[in-house]
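A single protein chain has been omitted; all remaining protein chains appear in their positions.
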C-alpha cells in the first residue's frame, strides 16, 4: 500500500501510555529523536503495539508547521 | 517560546514550491530524511524562507498516524 | 501495511483538480457519496492518480467533527 | 448553517466510549461502514449524544489522506 | 445545527485569495484580530464568500497548540 502522506518516519515504540480512549505512543527514530503520537486505544490494540514494535510515523504535509529562530 | 506540540525536528530548507495560496516546503533533516510541509505563501514570505534556511518542523501528536507492516 | 487511522473508505477517483502545489481529489464511494481530499500535487503524481483509480480515503479519528441537527 | 468542510456523512451513533477528557464516537453509516471520531467529553455531553442519535461526521478535505494498493 | 467543535469565532471576511485548488480566507474578529483559513476554492464558491460576508471560524480542540513565553 502506498499513500499520499509525504512524511513517513520509521522507528521503534519506546513507550506506551494508555487511557480509556486514547494511547500515547512514543517512537524512537534511528537518529535518537522521538516522535510522539496520540491514537485511539482501540487502534493501539488492533496494531498490537508494544515496546520495541517496529512502526512508521505517518504525517500529512498540511499538518506540519514551520518555525524559524 | 515553548509550545505544546511534542514533535520538533530541525533541518534545512531544501526546496520551495510556490502557488498563489500555498507554498510547499521540503526540509532535509540531518539524518538525510525529508519532511514536507504545506504552509500559506504569506507565511513562507513572512518567515523569509529560502533554500538553506534553518527551520524546525513542528507537529502536534494528534496529527501523527502509526503504521505497522 | 496496517495503520492506526480508524476510518478507511474505499472508492474510485471521480475528478482531479491540479494546482501548482496541491491537487483536489474527489472520490466516489459505492454508496454514491463523495469524499473530497486535498493532497500535494507531488503525491497525486507519485500515486499516479487518474479518473477511475481505486483508492482509499484514510482519516484519523481526531480529525472528525460530529454535528447534530 | 452551511460550512466549508467538504465531507459530511450522515449516520447513527452506535457506541460511545467516555474518558475524563475525550469521548470516542462510533457512527454507523447507512452503507454499514463505520466512522470513528474522538471529540471532547464536554462536546459529547452538550450534543447529548447517545446510542441511536442521528449525527453527521464532518471532515475537512485537508485532513483526508489518499491510499492506493 | 450544533457541532462538536469547541471553538467558534464570529467575524467578517476581510480578504480572499484564490488559487486553482484552495482559497485563503482572512476573517476579522470584532476584537480586531484576524483568523486565517485555507479552504477549497469550491467551498468558497458554494458559500458565496465575498469581502464583508459574516462567517464563523470553526476549529476542533485537537487542532489547537498551546504556547508559552
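As written, the chains take the letters A, B, C, D and E, and residue 1 is the first residue of each chain.
Methods note: a residue touches a chain if its C-beta (ideal position, glycine included) is under 8 Å from a C-beta of that chain, and two chains touch if they have at least 3 such contacts.
In this text the structure is predicted, and so the values were computed from the model without any measurement.
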Check: Which chains here would be touched by the one that got left out?
Finding: A, B, D, E
Item checked: Full-complex contact with the absent chain, from A:29, A:47 or A:66 -> A:66
Next item on the list: Spell out, residue by residue, where the missing chain touches chain D.
Entry: 1-5, 19-22, 40, 42, 58, 60, 62
Notebook entry, point to check: List the chain A residues touching the unshown chain?
Noted result: 17-24, 36, 38, 62-63, 65-69
Margin query: In the complete complex, the non-displayed chain touches which residues of chain B?
Written below: 1-6, 37-40, 42-44, 46-47, 58, 60-62
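Here is the rule we go by: only the chains that are shown with their structure count from here on.
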Item checked: Other chains in touch with both chain B and chain D -> A, C, E
Checklist line | Of all other chains, the one whose Cα centre sits farthest from chain D | finding: B
Next item on the list: Over half of the contact pairs shared by residue number: find the pair among A-C, B-E or A-B that meets that against C-E.
Entry: B-E
Checklist line | Contact-richer chain pair [B-C vs C-D] | finding: C-D
Checklist line | Inter-chain centre distance, chain A versus chain D - centres from mean C-alpha coordinates, in Å | finding: 22
Next item on the list: Provide the list of chain A residues touching at least two other chains, using ranges where the numbers run on.
Entry: 1-6, 37-40, 42-44, 47, 58, 60-62, 65
